[in-house]
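The complex is shown incomplete by one protein chain, all other protein chains being positioned as in the whole.
Chains here go by letter, A and B, matching the order in which they are written, and residues are numbered from 1 within each.
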Amino acid sequence: MSVHRYRDGVSVVELRGAVVLLGRFPALAGLDLSVDVGETVLLQGPNGAGKTTLLMLCAGLVRPADGEVRVLGHDLTVERREVRRRVALLRHGTGLYEDLTAAENIRFWARAAGLGESEATSRAASAVGLLGLDDRLLSRPVHALSAGQRRRTSLASLAVRRPDLWLLDEPHAGLDQVGRDAVDSLIRDAVSAGATVLVASHELERVRSLSPRVVTVAAGVVVRDSGRGGGTTRPACTPEAATGEAADA
Amino acid sequence: MREVFADALLIAAKDLRIEARSRVLVNQVAPFALLVLVLFGFALDADQRTLRTFAPGLFWVAVLLASLLAVQRSTSLEHADGAHTGLRLSGMAPSSVFLGKAAAVFVQLAVLEVLLVVGIVVLYGSTIEDPLLLVVSGLVAGVAVAATGTLYGALASGLGVRETLLPILLLPVLAPVLIGATRAFDDALGAAAVDGWAWLGLLVVFGLVATVLGALAHGALIED
Partner (left out) sequence: MTGRRDTTGSAGSRLLGVSALVGVAVLLLFAFVLTDPDVRVHPTTGEEFGQFDAVRLLYLHVPMAVLTYAAYILCAAASVGYLVRRTPWWDVTAYAAAEVGTVFCGLVLVTGSIWGRPVWNTWWEWGDVRLMTTLVLFLLFLGYLALRRTTVDPRHQARRAAVVALVAVLDIPLVNRSVEWWENRTLHQQSTLAELKIQDLTLFTLMLGFVVFGLVAAWLLLHRFRVGWLEQAAAEHGVAMAIAERHAELDMPDVDAAVGDAGDGP
């Protein structure tokens, strides 16, 4: 599907000592993480650990106060616009206009991503099919949709952009079985198309079926990392985390 | 450059379509503006001659008050469910977003002005003596209010106190527009012997400065 400019083994996300301040609070306190092309990474950890901020940082939406931050080959302290147009970020807000219909929303976001009329139409059609949205649902205004239907619409409006990096914050929360399956198929589809996926979630069993690499975040740093390939436990891969936090392993 | 205007058009069309669906302007803002005209009638005098003399000023005060609501609605569209994040990730230039949103506010203000002109003709007995001046100055002042309002709407967005902050920031800045547009309407409605066309220059300058500055500053305001 989408064209990638990376060879295998090249980092999509490369963070070294990343510090992000929310006001004066260090939401990320010197975090190291390296993610390769095509990986599915599950971010887990307690509430307030910094998972959401990590996703925001990767999207180029918050500025690092310190550290080295490269996403999709770009230094985020300098070139954020190029990164932003190639990532998709799902947060608790759906990013939809509730007075417009689901179809109009998906179309608007496709056009906003710079797609022409025909390209927008065809991509919208495939995204809609992937997420199991039917015509009846698409013609309803968003305010008349259930939470799950909104989430699927929201994901479709992101999928039309064919992003190179998916950043999903609790994508399964509050969804019924249909919605959860739709999210999973979206992730599988994205990975098979060569995209990279970072999922922050508490629904571990659900995400594990995608056999991801599991990264545990706490207090704004990575404390445990299953490593590439997923499944097996091993100490955090970065030297600082290994020396500093090995005690808890 | 063409891309900037194409994107602005996309944003404006989106905002106007939302307005067409939700009818917030028609159902809430316009009745509010007319209500302001009625309140002035109660407060000043039942004497239609007094009202006729002051109609241009009252008209523009009503427009400014209504513009606060229109601007707040325009910004809350983006902030209600996180669409502003989507806009920042879309790759569109911030100036496109500004121009698009300002254009949509402008169209709504223009509609509102038409309703209010009908309002002052019917309620205050104003007569239109120079229709061209009325239309041109109304449109130019509308651009000035829409551009300044959108700039300040973005500025106050994301703050917990934005509803209370917006009026104190926006209204003093618009003082020259209020004076200029009122004078132009004085002439167009024959309420006072002034040269309304001369005032148009001031409105044009204000509108241009506000639009250019807004387009340039919008990026800095919505970043991070």
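Assume contacts are C-beta pairs under 8 Å (C-beta built on N, C-alpha and C of every residue); 3 or more make two chains touch, one makes a residue touch a chain.
What you are looking at is a predicted structure, and each value in this text was computed from that prediction instead of being measured.
The chain we do not see here touches A, B in the full complex.
Residue-level contact of chain A with the missing chain is found at 19, 21-26, 29-30, 44-46, 63, 65, 202, 204, 208, 214, 216, 218-221, 223-224, 226, 233, 244-245, 247-248. Along chain B, the points of touch with the absent chain fall at residues 151, 155-156, 158-161, 165, 168-169, 172-173, 175-176, 179-180, 183, 198-199, 202, 205-206, 209, 213, 217, 220-221, 223-224.
Note that only the chains that are shown with their structure count from here on.
Taking each chain's centre as the average of its CA atoms, chain A and chain B sit 39 Å apart.
Chain B contributes residues 3, 7, 10, 14, 17-18, 21-22, 77, 80-83, 85-92, 224 to its touches with chain A in the complex. The part of chain A that touches chain B in the complex is made up of residues 59-63, 81, 84-85, 87-89, 91-100, 104, 108-109, 111-114, 141, 157.
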